[in-house]
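Here's a structure for you.
On to chain A.
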Amino acid sequence: MAEEARQEIKADQKINLEGLLCPIPVVRVSQAVKNLAVGGILEATATDPGVLADIPAWARSTGNEVIAMNRDGKIITFFVKRLK
Partner candidate 1 sequence: MSLLEIVAAGIAIAGGVIFVAGIVAILIALQRRPYGVEMAPIKGSPGRGVFWSFTLGMAPWAKASARLHWMAYLRGVILHLSIFAGAAYLIATPWLGVMPGPLRLSLTVLFAIGAVMGLAGFGIRLANPTMRLLSVPDDYFALALVTLFLASGAMSAYSVAYLPFFWVVAGITLAYAPFGKLKHFLYFFYARIFLGLVFGRKNVLE
Partner candidate 2 sequence: METITVEEQNKTALAREMMEKLVDRRVLTALEVCVRCGTCAESCHYYQSDPKTEHTPYYRAEQVRRVYRQFMDPVGQAFPGWFGAKPTTDEALSRLAEIAFSSCTLCHRCTFECPFGVETAEIMRVMRSVATACGYGPEMLVEIANAAIAKEENADLFRDIFLDQVKELEKEVQDKLGSSEARIPVNQKGARLLYVPLAGAHTIVPQAIIFNIARESWTLSMFDTANYAVFLGDITKAKRIAQRIIKEAEALEVQEVIITECGHGYTAMRWDAPKWFGHPLPFKVRNIIEVIDDYIRDGVLPVNPATNGEPVTYHDSCNLGRKGGLLEEPRRVLRAVVGDFREMTPNRLHSYCCGGGSGLVAVPEWKDIRMQAGKLKADQIRQTGAKTVVTSCDNCRFQIGELSQYYDLGVEVTSVSELTAKALV
């Protein structure tokens, strides 16, 4: 994801999942998303590469959307939009 694109996304909440292992990132994201209003956006940073597949899979099965995901060295940043 280009830096400009990332700056365009305005997150309503940010969480740090660095150092956390599966399934805790999914748990924390799910929890945080539930606290957002519908349409709200969550930004999260993580280090466990498992999130690359797990977060989109979780989003798909819960009907939410991963609007961007970016990897910068060890740090993975992603944005989830609450759809439901």
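Here is how the candidates were picked: all candidates are chains of the complex that A comes from, given by their letters.
To be clear about the criterion, contacts are C-beta pairs under 8 Å (C-beta built on N, C-alpha and C of every residue); 3 or more make two chains touch, one makes a residue touch a chain; residues count from 1.
A quick note: this is a predicted structure, and the numbers were derived from the prediction, not measured.
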item: Chain A: touching candidate in this complex (1 or 2); value: 2
item: For the chain A and candidate 2 complex, residues of the former touching the latter; value: 21-24, 26-28, 30-31, 48-54, 56-58, 60-62
